[in-house]
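A short write-up of the structure that comes next.
Of the protein chains in this complex, all but one are displayed in their positions.
Going in written order, the chains are labelled A and B, and every chain counts its residues from 1.
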Amino acid sequence: IGEIQRFLRDDGTVKVSRSIKELSNKIRKAKDDLTKEYRRTPTVNEIAIHLGVTPEEVVFAGDANRSLTSIHETVYE
Amino acid sequence: MENKMDLSFSAKSENESFARVTVGAFLAQLDPTMEELTEIKTVVSEAVTNAIIHGYDNDESGMVYISAVLRDNEIEIVIRDEGNGILDIDEAREPLFTSKPELERSGMGFTIMENFCHEMKVVSEPLLGTTVYLKKQLTKSKAICR
Partner (left out) sequence: MENKMDLSFSAKSENESFARVTVGAFLAQLDPTMEELTEIKTVVSEAVTNAIIHGYDNDESGMVYISAVLRDNEIEIVIRDEGNGILDIDEAREPLFTSKPELERSGMGFTIMENFCHEMKVVSEPLLGTTVYLKKQLTKSKAICR
């Protein structure tokens, strides 16, 4: 089943849940990097510019770790 | 059971991106593909931009209204303004038609909405405003791979 899932997803039907998870990980890393660089918490715009996405996307994806658990549960379990 | 939301916001161009993401976040509950999500966000952008620049001529005191309903595997979106309205809807829906060529509009907004949705209806009354009804079914192929 894992194989089929991977195949279907890579075949143009990439699920939002996975793609957002990736962005969410990038946001976490950017936050760490920029905190070290600026010696303070970065702003939403700073992270957005750093990753080349809109500030709203940062907010949306940044919530993924919380909300995806529930999406994951309903969809895949 | 169906899930619904209503959103309204000032007709400011900064809110276009906010509206895209909000409808996208609501749709995310149906776990769409990235393609479907992008299509819906594009459609919302087009309709909201129309409300702001054509409906209200960028008068930021106007309000844009969006409602969305999730039902089974389908999203229904209604985007409304209380602005100028459209005199000739058939003409407005034609590909490449734009009443604001000076703004370098492409005239493709309605065509894009029509292409990315399964149903589109436009109701408008000059001086009262414009309402766009959109409906999109999501693919169900996902269900198979559960």
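Quick note on the criterion: contacts are C-beta pairs under 8 Å (C-beta built on N, C-alpha and C of every residue); 3 or more make two chains touch, one makes a residue touch a chain.
The structure presented is a predicted model; accordingly, all values stated were derived computationally and were not measured.
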Return the single residue from B:Q29, B:T42, B:N73 or B:S99 that touches the missing chain. B:Q29
Residue of B:K12, B:R105 or B:K135 touching the missing chain in the full complex: B:K12
Contact footprint on chain A, counting only the chain that is left out: 31, 38-45, 47, 55-56, 58-60, 62-63, 66-67, 70
Suppose we count only contacts with the excluded chain; which residues of chain B make the list? 1-10, 12, 14-15, 18, 21-22, 25-26, 28-29, 60
